[in-house]
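Have a look at this one.
Up next is subunit A:
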Amino acid sequence: MNQVPWLSLVIFTPWAGAVLLALLRRAHPHVCRTLALGFSLSTLALSLFLLARFDPGRSGLQFPELQVWISALNVHYRLGLDGLSLILVLLTGLVAPAAQLASWRLGHSVRLFGLLLLLLQGAALGVFLALDFFHWFIFWELSLVPAYFLIKFWGGSGASRAAYQFVVYTIGGSAFMLVGFAALFGATGTFDFLELARRAAEGEVAARLGPWGVRAVFLGVFLGLAVKVPLWPLHTWLPPAYAEAPTGVSMFLTGVMSKMGVYGFLRILWPIFPAELHAAAPCLIVLALGGVVLGAWAAMRQTDLKRMVAYSSVNHLSYCLLALFAVAHATGRPGLSSPAAASALSGTLLQLFNHGLSAAALFHCVGLLEVRAGGRRGLDDFGGVRTVAPVLAGFCGVAMFSSLGLPGLNGFVGEFLIFRGVFGLAPAAAGIACLGLLATALFLLTFWQRVFHGPTGASVAGWRDLTLVEIAPLVPLTVLMFVLGVYPQLLAGLINPLVTAWAGHLVLP
Partner candidate 1 sequence: MNALPWTIYFSFAGALLALVAGTHSAAVARRVALTTALAGLAAAALAAARFVPGPGMQDLQDVAWIPELGIRYHLAADGISLTLVLLTGIAATAGVLFSWNIEERVGEFFALYFALIGGVYGVFLSADAFVLFVFYEIAIVPKYFLIANWGSTNREYGAMKLVLYSFVGSALVLAGLLWAYAAGGGKSFALADLVRTAAGFSRTEQLAMFALVFLGFGILAGLFPFHTWAPTGHVAAPTAASMLLAGVVMKLGAYGCLRVAMPMFPAGLAFWQPAIAWLAIAGILYAGLVALVQEDFKFVIGYSSVSHMGFVLLGLASANPRAVSGAVLQMFSHGVIAGLLFAVVGRMVYERTHTRRLADLQAMPLHRWLPFPALVFVLAGLASMGMPGFSGFPSELTILIGAWKTSPVWALCAGAGVLVAAAFTLRAIQVAFFGRANRHEAPSHRIEAELRTDDNVETTPALATPHHPYAPISWPEKAGALLLIAATVYIGLRPDFLLRWITPALESPMLQAILKGGTP
Partner candidate 2 sequence: MNVAYGDLLRAFLPETCLVAGALLVLAVDLATGRRRARPERMATAAVVGAIAVLAAALGTLAMGTSGAAFGGVLVLDSLSVATRLGVLLLAFLTLLLVGPLVRLPHPAEYVAVLLFATAGLTMMAAAQQLLLAFVALELASLSLYILAGFDKSRPDSAEAALKYFLFGGISAAFLLFGFSLIYGLTGSIELPEIARTLATQPPGPLLAVALVMVLVAFGYKAAAAPFHLWAPDVYQGAPPSSAALIASASKLAGFTLFVRLLWGGLAAPPGVPSWGAVAAILAAVSLLLGNVAALAQTNLRRLLAYSAISHAGALLLGVIVAGRAGPGPLFYYAATYGIATVGAFGVIAVLDRAGGCQTIADLAGLHRRSPLLAGCLAVFVLSLAGIPPLAGFFGKFVVFAEALRAGGLAGAPGWLALLAIAMSAVALYYYLQILKQALVAPASPIASRLAVPATAAAALVAAALLLLGLGLYPSVLLRLFVSG
């Protein structure tokens, strides 16, 4: 039915751009920038095209691609798109060009920067679209390489250490996941996610692996994903990595890469190990709450703005996991309220998208502050920025309030749905999570007050306001924040069938 491999095109166009940049050894930096931006925009264009042809009524996978790849390992090159993938591809399409634009003023090695960012983009897209562990893992791991070099080369003073820590933590997790999938393959003879989920639903996986084996495998896969998200207390790599990375890279890391972990939870862990996730859910809820509360708490204690935003990322993603774990916990319970589960799940998906927008915007704003302050980004290094640079203050404020969950902006919808769902499923957890909300409000308002209000600081005087290039990445993000805040259905419509389908299968086999 569809001759054009649209999804492959989505993945490989950025890589093609990277190759092109690699070949243009003597190109002018400006040409490189433009090319990089153009190729990163291809994702947006293609994803809008896909959006137009996407049938939101179906919960199954669309635009499938299937090729035999390694017959000896029963590996197939399999791609597919559903609502979950679609919103993440859309998000990538938005954040990646924004990240390229945010790095427009980069001082050196422009070509290499653009190239690596394009590589990273392609790898992230691959993760969202691949449906067979073999190449999914290729994308998953390969995303680390450009990220490592991006942080290391263009990062701050502690970047080498941060990058090393980031990669070793993540590969450490991945190693366990690799062993886990090795075991799964040994038991089932397939790497296909859907096939594995189907066999898991039939109880075959658990039967083949044995009671302890299946737990060990679950734990391995879980570790791999949890490090990536990150789930508290495996998050310690994140603040230094995000804080040391250059602005554009921080945007991409928080906007897109942090979603890879949550995506993995939804696409892999939950379908393949529903019973184990259910069994582990009480503990996991505690961990997710740890992320929500302590993440926010830690953010409150930061004096470095970038680290503050980084911790807020931990906090926000923990909401997603909290919702998922709550649903898993409630699975099979007699009085399970399906609407609550559906609400929690759609909240999760919306939160993924919304957090991507607002966190990317926030990082960009902090980056702009940093550039103007000559590299300083302490909470107390600023003051009265609003009077000097009102446009910057405005955009930053919108992003901040979106992140805080102010009604009318996009952040509210996701968090509201999550809380509504979790209240229905695990009220105590929701209660504790409120502490996180409170702390978030506190630190974001402190940020707002100290930086933008008050007397104009000595270092702030004489700032330029935003230039056109600096505004450019913020505009689409901000517009979407408002639009989705007012009309969340635009996004929710894409995922509703999927969520309904999920919620409908919540009776344990």
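Candidate entries met the following condition: all candidates are chains of the complex that A comes from, given by their letters.
In this section, a residue touches a chain if its C-beta (ideal position, glycine included) is under 8 Å from a C-beta of that chain, and two chains touch if they have at least 3 such contacts; residues count from 1.
Please read these numbers as outputs of a predicted model, since none were measured by experiment.
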Check your understanding: So which of these touches subunit A in the complex, 1 or 2?
Key -> 1
Review point. What residues on subunit A touch candidate 1, complex-wise?
Key: 28-30, 69-73, 105-111, 134-135, 137-142, 145, 148, 152-153, 155-160, 163-164, 167-168, 171-172, 175-176, 178-179, 181-183, 185-186, 213, 216, 220, 370-371, 374-375
